[in-house]
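Missing here: one protein chain of the complex. Every other protein chain is in place.
Right after this comes chain A.
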Amino acid sequence: MNVLRMRAVGRDHGSGAGLVRALRDIDLSVAGGEFVAVMGPSGSGKSTLLTLAGGLDTPTAGQVLVDGDDLGSLGPARLAALRRRRIGYVFQDLNLIPGLTAAENVMLPRELDGVRTRAARREARAALAEVGVGDLADRFPDEMSGGQQQRVAIARALVGDRGLVLTDEPTGALDSQTGDEVMRLLRTRCDAGAACLMVTHDARHAAWADRVVFLRDGALVDGTGARPGPDTLLEAGR
């Protein structure tokens, strides 16, 4: 079942002579349990693709569906709720709130969603433990290393069992060892059933994905194909 589906998606900026086609005719689906990486140089449209997939921007052509819901057909309140409940974001700049502890940062989206403080705290602690920083729950961001902060950001993206994880260069400035640990976490999350879409220019990180697609000048040009599994074998047998 496709958690994310992008159908003939395009995104133009400006018009007339100043028209810039940031993305053209993008068809891309990510199923539950699948990890897809989008690779491309800077300016190829990677980040635009991710903001469209997450409902943070609106396409000028085509449709974006999350769990079958067309984001373009939702009003602002329902779109915001869908973003909060079903989509987790991990960006390069972590956007942790400096005045909140690790646990409070992770709790925040859940509390905004109406989960009671006590339950939200319990979930946050579990999510932090899952990414290996359970002992840092009461620390503030500036009391943690870059790798630890990134884990907290991932815990915040995963809390509440969101089915779609969107991530933009999640290993940013981390060293290769810490970067691998972050990829391992995302991989584990996908293996547990989440759909994950990552944009990156780093081949070593993209290789953690089941499928890698290449973006050039706003269009998908090629891909490594799906990882052979029961589903694809069934498809092939049909």
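The rule we apply is simple: a residue touches a chain if its C-beta (ideal position, glycine included) is under 8 Å from a C-beta of that chain, and two chains touch if they have at least 3 such contacts; residues count from 1.
Keep this in mind: contacts and distances are computed from a predicted model.
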Of the options "Multiple sugar transport system permease protein", "Putative membrane protein", "PadR family transcriptional regulator" or "Carbon monoxide dehydrogenase", which is the UniProt protein name for the chain that has been left out of view?
"PadR family transcriptional regulator"
Hey, which chain A residues sit against the chain that's not shown?
39, 41, 180-181, 184, 187, 201-204, 206-209, 212, 214, 221-225, 227
